[in-house]
Structures are given as structure tokens and as C-alpha cells.
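What you see is the complex with one protein chain gone and the rest in place.
== chain A ==
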Amino acid sequence: MDDLKMLRDLGRSLEHEPPPSLVRQRQRLLEGARPRRRVPRLMRGWGLIGLAAVVTAAAIVVPTMIVHPRSEKAPVTDPAARPVASEELNLLVLGVDRRIPVSVVGGPDKLGARSDTMMLVHMPADRKKITVVSVPRDTMVQIPACKDAHGTGIPTHLGLVNSAFTEGGASCAEKTVESMTGVRIDHVLEVQFAGLKNIVNALGGVEITLPKAVKDKDAGLDMPAGRHLVKGDEALAYVRARHNLGDGSDLSRIERQQQFLGSMFKKAKSELTDPARMYAFLRESSKAIKTTPALGVREIAGIAQSLAGVEARDFDFVTVPWRPFQPDPNRIELKQPAADKLFTSLGGTPPKRTGKKAR
């Protein structure tokens, strides 16, 4: 008999399975890891704030940008002049589709990126209710003067709300929504759709409910009716698909996205009770999300802390009040005065609109 084989047999017979108490050593590692840091770092902040806050904050996609935010070099205004945490906070979340590599965006082809989803997240100073306002991409709005990627000026014009991003990037989208709502936006979050699937995977999937079977070759969806745990490309397709789901409009898609976010929030709450999972989640999120102006470690910790008491039911998902746009029935425009009323409730001071609205 081979001596190595005998040794291996002996080894197997001596082996013990790791006991559940091994987790204590993990705790020891995490505890040992913390005090060694000289500079307070993000995750330390998370640890102090407590899990609930972390999960909550993470789940609303808000501080998810985190860890290493991809900062944009030129913030729209001086970030120091802008309020953070424990004060009112307004975030503009853009779901972005990159059609060409990121490095080329801003290059010759300015049509490289498209924002398909636009949400204004409003957190009042007391953080009692978080309002998420979706703006349909087909909304016709006044786009203020912006600069394109080459620094060339784009004059004020009436256009599709999502064209602001395509033409002038995050800063132009921000300006457009600011002038439309009168709500001052503190940060713009660009969420890469492609990265979303990794975020969902880091959560171990997100549960969705389909009222009926869906088969959409374009989107790569083929699922029977009922509950599903979706991951990766499937999740992406679900969030992005427009056909064969709901009434096929952007509006039904918005509803679906909002439900998806709610479901993601719930999942995050149950899954991210573990620092390592939390870390994996943040890691993927930070890759997929770019903040402008970049959110710093302290700001994020502050936001997380301020959200400690927020539950899923404290979120209010709404779509901006709209009506068909007369010159083109395939487009929509803000419905007044309901839209302005909503913006005012969010602390905005909508611009005086004269004569025909939004024209």
C-alpha cells in the first residue's frame, strides 16, 4: 500500500468538520480589524450606525454608490456649498444604458449613453417619508442651456427629458430636473443597468411576481406566471423590458421598476445582515453607480445614520403627474397644477409657468 495513500486515509479519519462556533473566530477577525484603523473609514461608520441603518440606506440605492464612488471631475457646483445628511437631501437617480464602452463616452460619439430611467429621491430633513418620483423618459420638458461633452453650448430647447442626459450628461440632466421641479438636487446617481445585475446577484437575487407568463425574445425573457427569484441578466431584462409586460408603455415599466426596487429593499434587509455580504453588495454597487458630485465617506455614513429608522413602508413611490402631449400623442408632458403641487410638497419652488405649460 502506498504510504501517501495511507497517510491520506489517516488524515481523513482524523479530520473534523468545522463547528458552528467557528463563526466566533470570524467575529474576532472583524473586531480585530476595526480598532487597527487610524482613519475612520466607511465600513467602520457602518458598523457603528448599526445594521438596520446600513441595510436601509443601502437598499434605497442611495448610499450604495459608495465605497469608491466614481467621481466626476467637474461637479456642477461647489460640493462644499451643498447640504448633506440630516438636512433635506434630494438625489436624482438615472438608470443608464451604456451602448459603447465608458471610456469612449464623452468622445466623438456623444450618443454613447442613454438614461432610460429617471427618479428623484426626496428625503426630508426628518426622514419620516422618502418620496421617489419617477419621471417618464418620454416627458417633454424645457431643457435649459447645457454644454455637451466637447464643451459646446446647447441652447435652451423643448425636448425629451432623457435627451438632457444624452446630450449634456449628468449635469444637464440635473439642471433640467432642477428647473422643471424647482427642487435643488444634491447628488446625481448614475446607475449602470449592466451593473445592476451584479448588485442583484450580490443580494442573491430579487423576488418578482409576474401576473402572467412572459416571453420576450428581444429582452431575453421567458418566464411563466407567478413568483420568481430573478438574478443577473434575467433581472436586468425584467427591469428594462418594455414589451409583453404590462401595457408595454414606459409608464408600466416605471411601475415595474418601482416594485423591483421595493423588492430589492426587502431582500437587502433580510440578506445583508452580514458584513461580508454587505461588503460584496457595496462592492458591486460602487462599480455600477457613479455619483456627481461624489459622495464622501462621511457624507454616506451620515446619510445612513439619518436613515436608521426608515422602513420599507416609509417609501412613497410616485410617478410625476402627466398628460398626453398634444402635438405628439406618443409623448407626454407635465400635468398642471398637479405636478407643481407635488414639487412644492417636496420643498421645490417650481418656475412660474406662463401660458401653455411646459412649452
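The rule we apply is simple: a contact is a pair of C-beta atoms (placed from the backbone, for glycine too) under 8 Å apart; a residue touches a chain by one contact, two chains touch by 3 or more; residues count from 1.
The criterion applied here is as follows: contacts and distances are computed from a predicted model.
Protein name for the hidden chain, per its UniProt entry and selected from "DNA-directed RNA polymerase sigma-70 factor", "General L-amino acid transport system permease protein", "Molybdopterin dehydrogenase FAD-binding protein" or "NADH-quinone oxidoreductase subunit N": "DNA-directed RNA polymerase sigma-70 factor". Among the residues A:N201, A:Q259 or A:T319, only A:N201 touches the chain that is left out of the figure. Screening A:P19, A:G153, A:P211 or A:P329 for touch with the missing chain picks out A:P19. Across A:G11, A:G151, A:P211 or A:P329, the residue that sits in touch with the chain not pictured is A:G11. In the full complex, chain A touches the omitted chain through residues 1, 3-4, 6-11, 13-19, 21-22, 24-26, 28-30, 32-34, 36-37, 41-43, 67, 197-198, 201-202, 231-234, 275-276, 278-280, 283-284.
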